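My questions will all concern the structure given below.
One chain of protein is taken out of this complex; the other chains stay put.
Take a look at chain A:
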């Protein structure tokens, strides 16, 4: 669920921040509004809003257009993923914006002067540098999203934390259960942190040189 939310959030965040940087009319304002709203809402509130709001939205949709979305069978996990994606996407959008703006304007000009298209310049010059800037912040956001999955229990999703809670209710071994949960989160955190720091070292090679 973490990975799905972060991947989808990355796509959403990237689109949102490119729309803002390229200043597409209307879309740009929409994306600003989205970032503003989703960043200022607590994660749990956002989850509840999506959980209770989606069915209402789908109902309204089928009332007006006759298109029926079978939302009754949509699993809560899906709703949770949508909520986390919205939340993560908003944060990542800001991270990506800062990262893209960290690439010196002169290098973009140089690539345009060579005759590169906007996309070529983005792919060859901007993205490789921006990703090094964004990676530590991205890792932060990834871990934070991973931990936020524990509140998805409020909308009936049984994830790690939820499972522990259920176990406790049956066996009353609260401390033991939560210790196990903490260790599992800790383990996952360490693994991902290691992966991110390796990746950062590889991508950031040009900052130190290789000779």
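As a working rule, contacts are C-beta pairs under 8 Å (C-beta built on N, C-alpha and C of every residue); 3 or more make two chains touch, one makes a residue touch a chain; residues count from 1.
Here is the rule we use: contacts and distances are computed from a predicted model.
Asks: Which choice in "Prokaryotic ubiquitin-like protein Pup", "GntR family transcriptional regulator", "Ion-translocating oxidoreductase complex subunit B" or "Glutamine ABC transporter ATP-binding protein" gives the name that UniProt lists for the one chain left out?
Replies: Record says "Glutamine ABC transporter ATP-binding protein".
Asks: Thinking of the whole complex, not just what is shown, which of A:24, A:52, A:174 or A:206 touches the missing chain?
Replies: Going through A:24, A:52, A:174 or A:206 one by one, A:206 is the residue touching the chain not shown.
Asks: Specify the residue from the set A:32, A:112 or A:147 that touches the hidden chain.
Replies: A:112
Asks: Hey, which of A:29, A:62 or A:120 is the one touching the hidden chain?
Replies: A:120
Asks: Identify the residues of chain A touching the omitted chain, counting contacts across the whole complex.
Replies: Missing-chain contacts on chain A: residues 104, 106-107, 109-117, 120, 124-125, 128-129, 206-211.
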